[in-house]
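Excluded from the complex is one protein chain; the other protein chains are retained at their positions.
Naming follows writing order (A and B), and every chain is counted from residue 1.
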Amino acid sequence: MFNDCIIIYSIFGGCSQVEEGAKVELPFWLAQELYLRQAVSINVPACFNQKTRREIQADAANVDLRSRCPYFYEFGCKIAPLVGDRTIGKMLLSTFQMRYKDILTKAHTVAYAMASKFLTVLTKEETNLYEAAQLSMATFKKWRIGGPRFQRASVLGRKRKPIE
Amino acid sequence: MHGRLACRLVKEITTGEKGQLQPFNDELLNEVTKECSENFLVLQSLIRKMQDEGLDFQTTRNADHYGALINHLSLIRNKRCLMAYVYNRAEIIQNLVWKVGLRLFELPEEIQEKLSHSEKEYFNRHSAALESYMSKMDLDLNVDMVPPKDPYIKVRVLDDVGEGIVVSDKAANFARHSMHFLKRTDAEPYISRGLMEELTG
Partner (left out) sequence: MAGQSDSPISLFSPEEVEFIAEDELMEIVPNMRMDPLNFICGDFGPFFPQIPVKVPLWLAVALKKRGKCTIRPPQWMSVENLTQLLEGEREDQGTFQAVPFHYIEISRLLFDHAREDIPDIYMVRSLIEDIRDVRLHKVETNLEKFSATSAVKIAHLSAMEVNVVRPFVVRSLQAFYKHDNPVVTADLDSMSNRQPQVRQPQVPNNARRFE
């Protein structure tokens, strides 16, 4: 939502003066609009640099993408055309391919508590995927076992205080 | 920095459990609105300045132009965040109407406290609309959200339900921990509010 990226060469005034040719960090939504008006050029953000790519190639499943960018894939798709780097798209696909299998097997086999460490390295979308798989399996198992069909509305959240 | 506060506001929706309300953040919302007004004032003054200097705003690309542009973009961004915040909360509030109860006082207190004044009004109007629609259709649309099985179910009272409750024209004494055999559609609202639980087996 609020991804920072580096832009160079800016010429805006008014609020704060930035010299032409200076590097500043701007949120993506602003950088993108300025780029489209040819006011700035955008550098490849750190989460897509060569170092990260090498780490992903070495051991994709265990790279902590969340700390690098929780919206790794979405951001990648948006930034790729702006920095003119065609390899980003391919890298996103191969990263997802390598991590996908792990998400799938962990979602169906590993207990939730055991998976908590694994979950901390996932991006937002990967977490959604994992939770989608977990949740549908859990509701299926619950149905199989049977029990009350009616429950407290989940929109109310967890029970506030135990009833004495 | 432009849009930082608005971003914090939007993030409030994603923190905590999915689909559940956080307290309405009046303070932050006002700050973002204030930032919008500031953006607007700067934007206006920059445009006026350029006009005074006799510059064509459509073609000139000087610092003032970009300053105005950035303030304009920030304004749009902030507005979008404000709308996202209000909209996402409105969806949860609709959910409360459908799944918990048509009356505001039927909501647990801690939920009521999280609503702003206009959100409470939204709740009331949405439930009034739903109610009038249901009475025209002569159909309860907010029951049987789970495919129905038996018309009667066994329930246990979990909390103080209050006295003088009448279900299906019969008054019953719903003391805490007491068990009852109720019409499913009568019991459903109490279960969803967490006042009763269904017993099976």
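FYI, a residue touches a chain if its C-beta (ideal position, glycine included) is under 8 Å from a C-beta of that chain, and two chains touch if they have at least 3 such contacts.
Just so you know, these numbers come straight off a predicted model, no measurement behind them.
Asks: Given that one chain is not shown, which residue among B:L43, B:C81 or B:I111 touches it?
Replies: The missing chain is touched by B:L43.
Asks: What subunit B residues would touch the chain not displayed?
Replies: 19, 33, 36-37, 39-40, 43-44, 47, 57-58, 68-69, 72-73, 75-76, 79, 98-100, 142-147, 188-189, 191-192
Asks: Quickly run down the residues of subunit A that touch the omitted chain.
Replies: 32-33, 36-37, 73, 77-78, 80-81, 86, 89-90, 92-93, 96-97, 100-101, 104-105, 107-108, 125, 128-129, 132-133, 135-137, 139-140, 142-144, 146, 148-154
Everything below uses one rule, namely that only the chains that are shown with their structure count from here on.
Asks: Measure off the straight-line distance from the CA centroid of subunit A to the CA centroid of subunit B, and report it in whole Å.
Replies: One centre to the other, that is 26 Å.
Asks: Give the list of subunit A residues in touch with subunit B in this complex.
Replies: 1-2, 10-15, 17, 27, 29-30, 33-34, 37, 39, 146-160, 163
Asks: Which part of subunit B faces subunit A closely enough to touch in the complex?
Replies: 1-4, 7, 10-11, 17, 19-20, 42, 46, 61-64, 66-71, 73-74, 77, 92, 95-96, 99-100, 108, 110-111, 146, 149, 153, 158-159, 176, 184, 187-188, 191-194, 197-201
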